[in-house]
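For this view, one protein chain was removed and the others were kept in their places.
Naming follows writing order (A, B and C), and every chain is counted from residue 1.
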Amino acid sequence: MTNPSEMPVGDTPSDRLKLYETMVRIRELETGIESLHYGGRMHGSFHSSMGQEAAAAGVIGCLRPTDLVTSTHRGHGHAIAKGMRPTTIIAELLGLQQGSSGGKGGSMHLHDVACGFLGENAIVAGGVPWAAGAAWASRRLGKDLVAVSFVGDGGVAQGVLAETLRMARTWGTPLLVACENNHLAHSMPVERTFGEPGSIAGWAAGFGMRAEYVAGDDVFAVHRMAAEMIDEVRATGRAAFVEIEAWRVRAHSLNDPDYRYLAKDLGKSYLQTHDPIANAERDLPLTEADATAIRERIAREIAEAIDAAFEGQAAPVRSATTGVYSEAFEQEGRLRGW
Amino acid sequence: MTNPSEMPVGDTPSDRLKLYETMVRIRELETGIESLHYGGRMHGSFHSSMGQEAAAAGVIGCLRPTDLVTSTHRGHGHAIAKGMRPTTIIAELLGLQQGSSGGKGGSMHLHDVACGFLGENAIVAGGVPWAAGAAWASRRLGKDLVAVSFVGDGGVAQGVLAETLRMARTWGTPLLVACENNHLAHSMPVERTFGEPGSIAGWAAGFGMRAEYVAGDDVFAVHRMAAEMIDEVRATGRAAFVEIEAWRVRAHSLNDPDYRYLAKDLGKSYLQTHDPIANAERDLPLTEADATAIRERIAREIAEAIDAAFEGQAAPVRSATTGVYSEAFEQEGRLRGW
Amino acid sequence: MAGELKYAEAIRRALADELATDPAVVVMGQEIEALGGVFTATQGLAERFEGRVLDTPLAESATVGWAIGAAMAGLRPVVEIMFMDFITTAMDQIVNGAAKLRYMSGGQVAVPIVIRTPSDAGTGHGPQHSQHLETWFAHVPGLVVAMPSTVADAYWMLRHSIQDDNPVVFVESKYLYFRESGEIGATGAADHPYAARIARSGRSVTIVTAGRMVAESLAAAESLATEGIDCEVVDLRFIWPYDREALTESVERTNRLIVVHEAVGDFGWGGEVCSWAASELFYSLDAPIRRLAAPRAPIPFASHLESVIVPDRSAIESAVRDLARH
Partner (left out) sequence: MAGELKYAEAIRRALADELATDPAVVVMGQEIEALGGVFTATQGLAERFEGRVLDTPLAESATVGWAIGAAMAGLRPVVEIMFMDFITTAMDQIVNGAAKLRYMSGGQVAVPIVIRTPSDAGTGHGPQHSQHLETWFAHVPGLVVAMPSTVADAYWMLRHSIQDDNPVVFVESKYLYFRESGEIGATGAADHPYAARIARSGRSVTIVTAGRMVAESLAAAESLATEGIDCEVVDLRFIWPYDREALTESVERTNRLIVVHEAVGDFGWGGEVCSWAASELFYSLDAPIRRLAAPRAPIPFASHLESVIVPDRSAIESAVRDLARH
């Protein structure tokens, strides 16, 4: 029996609205983070998923709360879509005790196990086998769940991804690898390494698994494709792969001099024509007034979350050297002088 | 201008005979090594390529002496086909100074750079990027050569292979990956990881390179396929992949208890029907008398090589700790007490 | 003797007993299911524990990553890496994943996995099948490093490691698999799980060692005893955490310390033990601390070269003799 609140979003008008709202929430959170950085109120690296919100919202929108997700260095959107609270994220980025990792992880190490967000991984493609193994183990433990692992186009070159797809084929695991092909791996154009959009899915199909391509500027299309694939993954326990095409709209990371390799307004012009948020407003459809109201409500929500995060305390200094091992182990060590 | 002695073998009767002789030489060498082991005159591990001789002879038969080869843990056949002297091999396996590595390498570390045999690698698939890089570098240095890298079916699961194929596609390199699908990766049946014969080539094609399958019990078929592909690789400077199907006829290594996972006479029965040496005798065709004469000549050759190897001296004890760094570096170290 | 097992059998017994006790335990690796392990450590287990002892494709990195994910989801995976040299293909998952996840998730994620892997020269496997790399792992915060030297420890330390909530790199001795036999006994370490073991008591010199070198050190100690040099042999058992209490107690009595290991000496774990002792036990030392370990070279194939590299009882004897003379 599935609890109704455990049901993923479907295709009702309110479901579709939910997908839209998730995208707006991601956009607002990430632009909020950018402002904090530009205002000198935050440090560390930050990788924006602006323009790619449909992948996070569309794919994770198909999941149940108990389903699992692993993510990349560019994972704030995935975290939000999986239900992580903005305050916890911001607090983490501020290095505060209230942050999801108590300030030890930062932007590339968001984890929220309670809502099935197993975590980001700053090592490109390194999280894919985690998702595969977690899904496989959960299935063995009698849980009817699936896992989604996000990876970038660049990450497809990493050996561990190929190894994991091979192992997924051999062992079977209810895993969907969601590859966000945003046309760039930092400065490397996807065409140089992989070819035209769709080639990555073509390559993945060579592992003997279902592999599909979908355009990433239409959250409803992403959602339909993902829902169908995730249903199949859940039913069969077999892995699948989806390539979602978008564009990276911001620089690779906050202070990356992308003008060195990219026409400066490429991102902006992509958003003008392919912004998944604008597209969703058109397709839902939403009146401008309704859209503005939603965007303003969510902007307020995020602003409040940021304010709430700033209420937090600096992580205690002693936490820098604790929590490396289990509590029992560290206690034993203090006793015995390790 | 290619020196005639630099020409790879073609399709003349004497060329075809040469392929046959290479296979016989490999078979004789490897059965000789087995006898030395069984007679307690040799130690260490040994991986026989019995039944797979057509891959070594057929593919390497297309190469010029200046072309390059990297190999696996199961590489005696490749070494022989590329022109390495049996005495040097045996001496290495005996741990003698006259061995190709002065006794430091052993069976899984044969190298003979002078004849373009860059070497085996006991790390599965680890030698593939060496071949790719060496071929690429040679091309840059103005040499019109190609490299062949052998890998087993099991090795296709290793991440570094996928990475290398990706990089080969991106950078371009005159490389042929020759995958010997001998149906087993130690005890793992190829079907479990990859599927039917030909699936590995199918997977490799997903990298956007030419990938072919050929049956490995017919040296002339292997040779034809490889010659065509190597010509293309040489001409275009682009990588390709060939899957050569055979069966591992011996246990994985000399003392492997393969009865634990394999019907004991599987290997024997494969040889009865698919022995590439018997097939070549039939197809050449050779009379029984001619075949016997050739086999006996080569057996004598190998026996003499073994005897010659036994004339060698034990590698000097001081060599155990030298040759780790360049000579100049080690001299400096002796002077300064590193 | 009825109760005697080989070292390899003790490993197998420990796996079997953990599989029987804890349904969360699974065993993953190459050649462990159909073949039963290249060193027989899993022989018969796949049949006895259906679906829980599993052959992986030839993909160490994905295998360790998969085990990490499985551990996150509630299992206790034991991964076999066939030879320690091959662990180099999985370092990212071990070091950036298993070791750091608890810390970088603020305690949300635990990774109770064991990575079993054999090392040692002396078996003719050559330069890519013999390297001792335990020092690397001891240097990485978040990991535990076990290195049993006896049948009892092979058994009890493995059982403990599987139940440990921290990731453990468990270094087995392939030299001892079929050479060392003994009884498992009724229990593991006397004091606490990570305690060192006094393999031999003595008053003249403390030999600190682990793994295969324990037996070599004991043999050396026997022969040195006839010369009046009474060695204490401390078997560390764990390279991290290592038992500083036991070392202190021993060196305060003997006032002489030598560390013996098979790993390369330069930047090997002996350096840690020595320099800790040089700092903390300085005033108890009557002589310079010595290290005896492999020289700076890979492991050569030829056995007469290999034996130059690996410290043996006679090398230990002369090093200790030298030290005792000080």
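Everything that follows uses one rule, which is that a contact is a pair of C-beta atoms (placed from the backbone, for glycine too) under 8 Å apart; a residue touches a chain by one contact, two chains touch by 3 or more.
Remember, it's a predicted structure, so these values are computed and weren't measured experimentally.
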item	value
Chains on display which the left-out chain touches in the complete complex	A, B, C
Identified contact with the non-displayed chain, of A:K104, A:R139 or A:R248	A:K104
Residue among B:T72, B:T87 or B:S100 that touches the chain left out of view	B:S100
Identified contact with the non-displayed chain, of A:P8, A:G61, A:P86 or A:G159	A:G159
On subunit A, residues whose C-beta touches the chain left out of the figure	43-45, 92, 95-96, 101, 103-109, 121-125, 154-155, 157-160, 185-188, 192-193, 256-257, 260-261, 314-315, 317, 319-321, 324, 338
Subunit B residues touching the omitted chain (full complex)	68, 70, 99-105, 109, 111-114, 118-119, 121-123, 126, 128-138, 140-141, 147, 159-160, 163-164, 166-167, 170-171, 323-326, 328-329, 332-333, 336-338
In subunit C, positions touching the absent partner	61, 85-86, 88-89, 91-92, 94-96, 99-100, 103-104, 126-128, 131, 133, 135-136, 138-142, 240, 263-264, 266-280, 282-283, 287-291, 296-298, 300
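Note that only the chains that are shown with their structure count from here on.
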item	value
Pair of chains with maximal C-beta contact number	A-C
Centroid spacing, where centroids are CA-atom means, of subunit A and subunit C in whole angstrom	39
Between subunit B and subunit A, distance of the C-alpha-averaged centres to the nearest whole Å	45
Distance from subunit C to subunit B - Cα centre to Cα centre, in angstrom	36
Sequence positions of subunit B contacting 2 or more other chains	157-160, 192-193
Per-residue overlap in subunit C, given as positions that touch at least 2 other chains	57, 59, 61-62
